[in-house]
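A protein chain is absent from this complex, but the other protein chains hold their places.
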Amino acid sequence: MAEVDRRVLYWVMFIALAIPFINPLGLPVPITEMTKAVYDKVESLGPKNIALFSIAGGVSAWPEIAPSMVAVMRHLVKREVKIVVWGFFTDQDITVDMITSNVPELSTKYKYGEDWVYMGYLAGGETAVAALASDVHSVFKADKYGTPTEKLPLIQRVKSAKDVDLVLTVDTGSYITYYIRHWNVGKGTPVAEIGIAMQADQVVFYPANLVGLLIGVRGGAEYEKMIGRLGGGTITMDAINISHLLFIIVIALANIGYVMTRRKK
Amino acid sequence: MPYPTDPLILSGVWASVILTLMVYSYVLYKETPVFRFAEHTYISASLAISVVVAYQTLSSNAFLPISQGDMTYLIPIVLGLLLYTLPFREVRWVSRYPLAFIVGVGTGIAIRGSVHAQMVNQVLAAITLPKAPQPIDWFNFLFSLVAFLTSTSYFIFTREHTGVLKIPTQLGRYMIMLALGSYFGNTILFRMSMLSGRVEEILKVFGIIPWR
Partner (left out) sequence: MSSILRRREIILFLTGIVGGLMIFEYFFAVKEAAAVSSTIQKWAIIISTFALGLGIITAFRVHLSHVKKRTKGQWFFSAWLMGFFVLLTVIGLWNTKFVVYDWTFKNVYVALSTTLYAITGFYIFSAAYRAFRVRNIEAAILIVSGALILLRNAPIGEAIWKGFPILGEWVLMKGQVGGMRTLTFVAAVGLVAFGIRTLLGMERGYYGGGE
């Protein structure tokens, strides 16, 4: 059993992932505490509040984070929260395009510059996050499209972290830690994360600093259920079910084989 | 949603799936020129996007203030250009100045941020008693505290892990394994959702599942 060509294993996984898309299982997705906490926080915001949507994840992680991004953005728009978007990945323009095409209210219901604004890309990692916490206007002189900040009423209201009511950081790396360090601990701004699954282990022990966390595609599926609009996250969960079951079976088989081999010796 | 008919969209989705299969040919079959082509295409596209986005960012946040009369922005622009001496051995020493600048700023900011958030706050969170505790809350508090203390003791390298340190460090190893096992489980969710995204795309484009 141990000598199986790994390409056989790859094909098994490939086929196993395809089956639930063809024959969905449709298992319900229970809501977890961390997702509910993010939902409740967004639900508590309204037209007078400003949320920061920070994109610190690339296009490569879309299958994991896109459902959450779209669901949360839909919720923010439903609550009529003002939204400032900026990010730290060079391909984030494509992500913003994806969000605006999936949340058409950003063009139809919201007025650009007054209700939402996209400031563009920043290099510098933690330095950029720290600088923005103190003085947004010293860093951003214009938005993504070259419009000076003086002509954007929404960004005129955001001078530092203290003017933001909630930070939602879409994260595949360390940016949640930067926002916790400089925006939450430094300035008291609530921070929530839309992250890949591995982020969960790295941030759940910040209970006092983190509002909540959407854990990967599972978090996206839960949030879609909470806002009553099922989407890509829910569809993917069936494939997740089968793949995870396959992992358990494979690890069990491998260890049964190992124990039997050891006993023979 | 119906299957797209617009030629631009249709050509795009088919290109996307063909490229996906080109990449997967490496895994599911073996390395071929087809995979190498896809790999090099990706590298060139990501380099191109870096240049375009960097230029747009500099236009908005550096060149625009200069055009408005703030000449202090010339300093970081000159320092940034000096970075490009790094690949050239004879003048490499010039790039040390902007590097020293970036490293100094990054290090200072990392230190000041991590002391409070990752050291002080973590110790406080570990020793803060649960509010309105049930028995399970006390168990969780004690478990986390013991896990924190024993795992931290594992990282004491100035004494051998024998005698009084033997049991706590052994327990600490188990606690670290518990944490790493959880990390492994979440990593699988991440990798599987990435993979299922591409599988869904392939099935949609080949018409095996409805377009959505």
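As written, the chain order gives the labels A and B, with residue 1 at the start of each chain.
Here, contacts are C-beta pairs under 8 Å (C-beta built on N, C-alpha and C of every residue); 3 or more make two chains touch, one makes a residue touch a chain.
This structure is a prediction, so every number in the text was calculated from the model and none was measured.
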Residue positions on chain A contacting the omitted chain are 2, 4, 6, 9-10, 13-14, 25, 27-30, 32-33, 58-63, 90-91, 93-94, 97, 122-125, 127-128, 130-131, 134-135, 138-139, 197, 200-202, 204-205, 215-216, 218, 237, 240-248, 250-251, 253-255, 258-259
Where chain B meets the left-out chain, the residues are 8, 11-13, 15-17, 19-20, 23-24, 26-27, 36-58, 61-62, 72-73, 75-77, 79-81, 83-84, 86-87, 92-93, 96-112, 114-115, 118-119, 122-123, 125-126, 140, 143-148, 150-152, 154-155, 172-189, 191-192, 194-195, 197-198, 201
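Quick note on the criterion: only the chains that are shown with their structure count from here on.
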Chain B contacts chain A in the complex at 24, 27-29, 46, 49-50, 53-54, 56-57, 59-61, 64-65, 102, 105-106, 109-110, 113-114, 116-118, 121-122, 125, 179, 182-183, 186-190, 192-200, 202-203, 208-209, 212
Given the complex, residues on chain A that touch chain B span 7, 10-11, 13-14, 17-18, 21-22, 60-64, 90-91, 93, 120-123, 125-127, 130, 139-144, 146, 148, 177-178, 180-182, 184-186, 196-198, 200-201, 205-209, 215-218, 235-236, 239-240, 243-244, 247
